[in-house]
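Yeah, one chain of the complex is gone here, protein chain that is, but the others are all in their spots.
Here is subunit A:
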Amino acid sequence: MSANDILDVLNVQRDSLDLPAKKKQKVLNDVAAVHRQTGLSRELYSLLGPNTPPANLSNATSSGTKSKFNLKPSPWTRQSFTAQSGDQKGAEFFHWVKGSKELIEQEPEKPYIFEKFNVRLDIPELPDEATFDTYMSELLQDEEDARVKEEERKKVAEESTKSNSTEPKTETATGEKTDTQNEEKTETGTKEEKRSTHENKRSAPDELKNVEQSIPPRHNWTYEETVHLFELCNAFELKWPIIFDRFKYPGLREEDLKDQFYRVSAKIYQSQPNASHALIESLKSFSRVKEIERKQYLEKLLKRTPAEIAEEESLVIEARRFELAAKKMLVERSQLLTLLDSPQVTQSTQQYQSSQGLANLYNNLMIIDKHQKKRQLQQQLRLASSSEPLPPPIPSAASSSYKRDRTFQTQLQQYLSNVLRQSQSVNGREPNAIQQLLMKRLTVKEEEAYGLHYHANERLTPGVMLRSTQRLAGTQQRQSVLRSVNTLLQELDIPTGGGTTWRPVMPTRKTMAKYDELIRSVVVLLDVKRARDKLESEIKLIKSQRGIE
């Protein structure tokens, strides 16, 4: 297949250039066409090129499909099969199977592949009616025995609590009852259930009545009903909701069906010589009363109103909060303990006596402090790993009675004096002047006189620093703002250090602070002025628009 074929099929006029064989005739046609052209010059027209729509076929794909066609398609055969249906052979259906007819015919006949998915449950065969009847009376007997035993146990318990004399006759009376008729037996069975309910519920006397009333006595099963039950169990592979749905005799619960099936099955297995003991035990462990109760409780749980659910949730949250608070207290206490054990100094304090030495000491202390923090953190982590939710560490300012009052010692001051006192006691030497000074409780005035200043919240770089090189916090502004601040200061004749350094001529701490304040207020002033200008011009604009002015 070529492009020409396609054009042929589509009935598209080919351009002369593509067709050397018909060239002559086409050229003539073209010439005629060119002559008819009036609007376009001939050169331009020829520049338009061939008018044939492109119809390119790549050779590669065509050869590819060809090679594919050459391959023999894998054969599929429509084959008949029968799926086992129930107990007999099912109908014959047809499906497609890979492989040639001959090959498949050679193969031996296999069972339908999906047959292996057909599950058959191992459900015991129900015996004939006579055996069934003996089973049932045996079951009743068992129950009665269990009841009597239970009664005895209870009585013994009662005897031990009360020192009253027992009534020996009742026991024999109940024993005689076992031989009476079926109906009476079921009645005693009922009593037994009621009593066991009673026992379960003794802790919740309010609900007792309710539950007791709503559990009906055990049904008196007939052979027919049981046969029907076993039939359904077989047909629906022990899917209880469905068995219950399709069970034709009225007035029973799902639990009744299960109960009957399990206890009769257990009986059947017991009568077989090689039945597994565990299976029988598990069959016997089903308790109809417990099941019914469980469902009633679930039902009640579902009937909670949104308010009740919300209340429950809030209680849970409250409980969690208590837990967290307790944990938090533990953490705080351990923090306090670590604070109490301060670093021990064994070296001489000589080296700290110069101002250089003091700075070093401070740095060292910081490092120690950091280590301590790290230790605390690790401790917290350990705590956290033992109990997952980790309360956030309390900020020290909030937790203790820390006050930023000048008359009290600041934390650092405390720390320093503490350290100094210790080093002194260790070395047993007289503290020098600075040490003594630091240890004393200084008044504000004194501090000022000595030029002592506690940088409480400021971030300082370690080492010595000259105040003249300090950058003021207020100067952290945009360049343009700074420029206008500068001009304003010049206008007001306030001397600056000149250039970009931005400091007063005499950079004492006080002047520095004042200067900083000044710059800040200048910046605010400039802002206010700018805003005012803007508003004023806006007012003007609106006024002019409304023609007020």
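Quick note on the criterion: a contact is a pair of C-beta atoms (placed from the backbone, for glycine too) under 8 Å apart; a residue touches a chain by one contact, two chains touch by 3 or more; residues count from 1.
Just so we're on the same page, contacts and distances are computed from a predicted model.
*Asks:* Determine which name in "Ubiquitin-related modifier 1 homolog", "Cytoplasmic tRNA 2-thiolation protein 1", "Actin- protein 4" or "SWR1-complex protein 4" the UniProt entry assigns to the undisplayed chain of the complex.
*Replies:* UniProt protein name of the non-displayed chain: "Actin- protein 4".
*Asks:* Which one touches the absent chain: A:Tyr223, A:Phe236, A:Phe286 or A:Tyr454?
*Replies:* A:Phe236
*Asks:* Determine which one of A:Ala157, A:Ile309, A:Leu452 or A:Ile539 touches the chain that has been left out.
*Replies:* Considering all chains, including the one not shown, the answer is A:Ile309.
*Asks:* Just one of A:Pro73, A:Pro250, A:Pro273 or A:Gly547 touches the chain that is missing; which is it?
*Replies:* A:Pro250
*Asks:* What is the set of subunit A residues that contact the non-displayed chain in the whole complex?
*Replies:* Touch with the absent chain occurs at residues 83-86, 88, 90-98, 112-115, 117-118, 210, 214, 216, 231, 235-236, 239, 241-242, 244-246, 248-251, 253-254, 295-296, 298-299, 301-306, 309.
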